[in-house]
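A short worksheet on the structure shown next.
Just one protein chain is left out here, and the rest sit where they should.
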Amino acid sequence: MPPLISTSASASATPPQVAARKARTGYLLLLPGMGWLAVFFAIPFVTLIITSLQVPTGASGVYAPGFDIANYGEAISQYGNLYVRSFIYAGLATLFALIIAYPLAYFIAFRGGQWKGLLLVLVIAPTFASFLLRTYAWRTILADEGPVTGFFNALGVLPEGRILSTSIAVIAGLTYNFLPFMILPLFAALDKLDPRLIEASNDLYASPVTTFRKVVWPLSLPGVVAGTLLTFIPASGDYINAQLLGSITTRMIGSAIQVNFIQFRDYPIASALSVILMFIILIIVSIYIRRSGTEDLV
Amino acid sequence: MAESRKVEDLHLQNLTKRFGDFIAVDDLTLTIPAGSFFALLGPSGCGKTTTLRMVAGLEDPSEGLISIGDRDVTGLRAFKRPVNTVFQSYALFPHLDIFENVAFGLRRRGIKNVTPTVEAMLDLVELTPMARRKPKQLSGGQQQRVAVARALINEPDVLLLDEPLGALDLKLRRQMQIELKRIQMEVGTTFVHVTHDQEEAMTMADTVAVMNEGRIEQMGDPADIYELPTTVFVARFLGQSNLFAGQRAGAGADSVKVSAHGHEFSIPNSRNNAPGANVIVGVRPEKMTIVDAGDPIPDGHDRIAGRTVDVSYTGVSTQYLVQTSWGEEITVFEQNTVVGDRSRVGDSVEVHWAPDHAFGLDGSGLAPAAVESESVSVS
Partner (left out) sequence: MRVIRRHILTVIAILVLVYLFIPIAVVGVLSFNDPPSKYNTKWYGFSLDAWTNMCGIPGVCESFIESIKIGLISTFVATILGTMIAFALVRYRFRGRKSTNLLIFLPMATPEVVMGSSLLALFLNMTFPLGTTTVIIAHIMFTISFVVVAVKARLQGLDPSLEEASRDLYADSRATFRYVTFPLVAPGIAGAALLGFALSFDDFIISFFNAGTLVTFPIYVWGAAQRGIPVQVNALATLVFLVALSIVLIAQFAAWRKRRSLQASVADRDADLKALSMDALSRS
């Protein structure tokens, strides 16, 4: 073999250095964005907790650092029922959204063919129009004198004789607003499903209903869970629907937080309310992560 | 194409690649002669693709050196190496047309006027009318030619091909095999071709190296290594072999006698690679002849008696499975040159061959049953 002129004794590729360089670039890429999230998403929670423990100084809107846990007690005693109501509304809205979204998502995934892109655009398109206005539009659609209310009244299913200003309108509004958030993850999961699995199921004597129960539904579960999370959680904090379509009896926790922050300027109470809501949600998310890990989240 | 470019040998020295505990390439030392068409042949997972990627610079070796002529390229990043790759999936840039795909390497090297060179190369691979099309608009065979053109145009010292013909159907594959061979001879670049298809390797390559579990089992001229395999793996992977595990039992004039299953077989000394007493006698199926029991057998031929258990007519040949008295199934290929009168299932037959066709493998450390069944793995 001819003499080799090599410059180093060991393998001159120095893989460990290459790997280190790569890791460093990775961290550098992460830093600005994650830094932003850390400073403006994560840290604010700390300040929120700090604020919730502050004590009044007498001056309006001015508070001193403290450790007044009584704020939490007060928050819960005053507004505790709003949490319950918010989660019930959000839960029902999520359920209805799932029922309405699933057929559409299924249709796009399995029957969409070359129109999939267009159909998805149509699903997202409504979000291009101001959601405040769309919610407000339901006031027109569900107006007391309108055809919709008239129809349901004729069926005799309205306990209060109207839809607006009742929980029905609020839940309907929530369902409507968050429908795209349910459709898209469902579609993503169903789209991944190999249609030949359905064929195999039929080949093995399963009826369409059984095929759905035993094959399609279980395989679509990741999408169902994702959609549920992305619908239920934001819905529980929403108060726009409640305010525009409901009444005092349908108030949700979000408006209590808003009112205490903006109008009453009672920052400790407001922060306590917000902290409690966030913690309930963190518990829900951690249950999800415990079962499914974090890789599918993002 | 440049005339009489000085092409140099490719040297791999103690090349090793580990992925955690798994050793993909195990202390590989190899010289690929300049201007040759070299095939790295082996089953999936044998390390051939990993070796290729290390030569390309897409994978860093855990240990070892890679050099072209006198130049050590081990430390060079992929984009600095005078080596180009034809990828298994072709990896044509979908957002660029054919012209720009082929010109890509030239442009990255700062060459200004690429048009004449690109046009000449497209002409060489007969794709001139496709120059402005996108890869998706081309057939598999055409895409493959673009991939070759894109790599060759840079006049690399070594062209690496990673199972490039795998996605093509049979007829197209044969055509491309001839094409690639023609291009290689015309251009004179060293081609290193990785494949699991032994027919392909033997058809195209000047030298074939059979790899298994990160090591080279045997290397050489295709005919040489086919006719005289030196390990059980090569005997089984390259074509088919009938193997009989036995014991050395004496010597003849230029041959060694092996006793197996109550038979005595003869292997020429030049074809015996068993150093000790454990000798595996190997005979390729096409070297065997099948006759009805009792029919005359040429002098000096070795023979085994048995019963035909399967007959498969494949057009060109007929494949027989003959079961021996000790339960092993021997495979025999016979070209269909005799009309009518094939052996039938259930017939008592004798299988015979000239001892010059037998080869001897080292049987020490191997369980006879494992060797004689179809399992290739060597424990």
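A and B label the chains in the order they appear, each numbered from 1.
Heads up, the rule we're going with is that a contact is a pair of C-beta atoms (placed from the backbone, for glycine too) under 8 Å apart; a residue touches a chain by one contact, two chains touch by 3 or more.
Just so you know, these numbers come straight off a predicted model, no measurement behind them.
Judged over the whole assembly, touch between the missing chain and the shown ones holds for A, B.
Only one residue in the set A:Pro32, A:Gly58, A:Gly156 or A:Pro195 touches the chain that does not appear here, and it is A:Pro32. When the omitted chain is restored, the residue from A:Ala75, A:Ala93, A:Ile163 or A:Leu179 that touches it is A:Leu179. Between the chain not shown and the residues A:Ile76, A:Ala143 or A:Ala206, the one that touches is A:Ala143. Which of B:Ala78, B:Ala120 or B:Val345 touches the hidden chain is settled by the complete complex: it is B:Ala78.
Of the candidate positions A:Leu104, A:Leu158 or A:Leu219, contact with the unshown chain belongs to A:Leu104.
In the full complex, subunit A makes contact with the omitted chain through residues 22-23, 25-27, 29-30, 32-34, 36-38, 40-45, 47-48, 50-51, 100-101, 103-104, 106-108, 111, 114, 117-119, 121-141, 143, 176, 179-180, 208, 229-230, 233-234, 236-240, 244, 253-254, 257-258, 261-262, 267, 270-271, 274, 277-278, 281, 285, 289, 294-295, 297-298. Annotation for subunit B: contacts to the undisplayed chain at residues 56-58, 77-80, 83-85, 87-89, 91-95, 104-105, 108-109, 133-134, 136-139, 141-142, 150-151, 154, 171-172, 175.
We adopt the following convention: only the chains that are shown with their structure count from here on.
The mean-CA centres of subunit A and subunit B are about 57 angstrom from one another, to the nearest whole unit.
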